[in-house]
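Note that one protein chain is taken out, while the other chains of the complex remain in position.
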Amino acid sequence: MYNQDMTNKAAANLRLVRERKPLVHNITNYVVMNYTANALLACGAAPVMAHAAEEVEEMVSLAGALVLNIGTLSIPWIEAMIKAGKRANALHVPVILDPVGAGATALRTDSAKRLIEELSIQVIRGNASEVLSLSRERPGSRTKGVDSVHTVDQVAQMAVALAGELKTVLAVTGVVDLITDGKQTCRVMNGHEMMSHVTGTGCTATAIIGAFLAVEPHPLTAATTGLAYFGLAGEKAAAKASGPGTFQIALLDALYEMKEEELKAGARIQL
Amino acid sequence: MYNQDMTNKAAANLRLVRERKPLVHNITNYVVMNYTANALLACGAAPVMAHAAEEVEEMVSLAGALVLNIGTLSIPWIEAMIKAGKRANALHVPVILDPVGAGATALRTDSAKRLIEELSIQVIRGNASEVLSLSRERPGSRTKGVDSVHTVDQVAQMAVALAGELKTVLAVTGVVDLITDGKQTCRVMNGHEMMSHVTGTGCTATAIIGAFLAVEPHPLTAATTGLAYFGLAGEKAAAKASGPGTFQIALLDALYEMKEEELKAGARIQL
Partner (left out) sequence: MYNQDMTNKAAANLRLVRERKPLVHNITNYVVMNYTANALLACGAAPVMAHAAEEVEEMVSLAGALVLNIGTLSIPWIEAMIKAGKRANALHVPVILDPVGAGATALRTDSAKRLIEELSIQVIRGNASEVLSLSRERPGSRTKGVDSVHTVDQVAQMAVALAGELKTVLAVTGVVDLITDGKQTCRVMNGHEMMSHVTGTGCTATAIIGAFLAVEPHPLTAATTGLAYFGLAGEKAAAKASGPGTFQIALLDALYEMKEEELKAGARIQL
């Protein structure tokens, strides 16, 4: 029922992150900086947050992956993202984008589209509303509530088409995560409802995919295996938590404690 | 002894927040962004942090309340607060201000006064020093230590007068929270000493009042019921905590777990 090859890849990638401890350069939002850094450390990666235009090129040249997140964006930060992204592209450092709130305001939608236009981005992770707002074909459309007006199958179809259009991997996370490059599509059934009661779990998923991109050359595989690991950690944490406070703390423990064998046994990935 | 009508209102407002999941737009300080977002999620509200002048008007138009907090203020952020606040006023989105550190530096006192001057603000929440520094009548006075030079009754008298002067609701939090619109005054006896050992509990109280303002048209009631809910959650958390670390986590759990019946039984509100 679940894809054993991808499951094995998940465990292998987790081991590689722990062995190589890749530096993950984040230009991200103020809300999640601390939690993201802790989650990356719990995985075994080495996080760095740096946003000054004067240093992002030098910093990204030391990194194994670049995470761009527009959650509390402003114009200077977008400029720094472009600068860091161009250097990352030149050095073949993989780039992942989290278009937080795209579809909600013009600044967010336009900034995300500009990043996609000017950079080569290997993975974009967001919820359905955010990801589907990025289509070039619907420049002015508000996509707020896309989840409620389309069925899961319709969202999947639109995501597959958009991945082809944008020539990137889209990771649309939700009850089931859908990861597609337009040709191949994976689904991750891991995760727990409690994750929606903690801020920045989506942003954290993005950062973890970033760590996996640093060790896994195939972006579809990096996104799929990273999300399975993160989702399974969420399930383990929920079993120990009595609310969203204890859950967010247990999630860091679960990321740290996860054994490769557990991940092999617990990952629920379908192709 | 305690006001049953307000207690019932507290439970009803908590239910409304959970049912309607209002978007609460925060322009707040870096220190508390993560904790505030988590507290709002734990209540059932939907937090968003956005501070760029280019998007605050659009964002606040989607929101049920606007929270302004000057805890790590700088000039561009104050401009964004003004912009967001004016749009909120035009759309009748309620606004709450947390004048963190007013009375300590001229920038803070002056910025808070400017926000009050240029915007219609429904509730201002702070400690006695912060709130009483906002009087137009004492432009240059340092109010640091107001708690120590005035009795509780003097502070209450001054707050009642100031609420009338500013034509807003003042929520002066402390061992006993005092909420007044200059005519009617409520007191909330809930809370726990441990709250003073965690950063941003005041800011979190402000954000929670913001969520209550999104569902309760009467600002005095919104502030009073929000503070009773938050204070009771603090009591519940303290019973489970062994120090300020475990307390801050237990507080998020307590906000999430609070049953309406518990709130009815535990709220200690006096008129």
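Note that the chains take the letters A and B in the order they are written out, and that residue 1 is the start of every chain.
Please note the rule applied: a contact is a pair of C-beta atoms (placed from the backbone, for glycine too) under 8 Å apart; a residue touches a chain by one contact, two chains touch by 3 or more.
Just so you know, these numbers come straight off a predicted model, no measurement behind them.
Summary of contacts with the chain left out: across A:14, A:59, A:81 or A:215, the touching residue is A:59. Note that of B:53, B:104 or B:176, the residue touching the chain absent from this view is B:104.
Residues of chain A in contact with the chain left out of this view: 30, 33-34, 37-38, 41-42, 47-52, 54-55, 58-59, 62, 248-254, 256-257.
One chain is missing from the display, and on chain B it is touched by residues 29-32, 34-35, 71-75, 101, 104-108, 144, 197-200, 242-246, 248-249.
One rule holds in what follows: only the chains that are shown with their structure count from here on.
The mean-CA centres of chain A and chain B are about 34 angstrom from one another, to the nearest whole unit.
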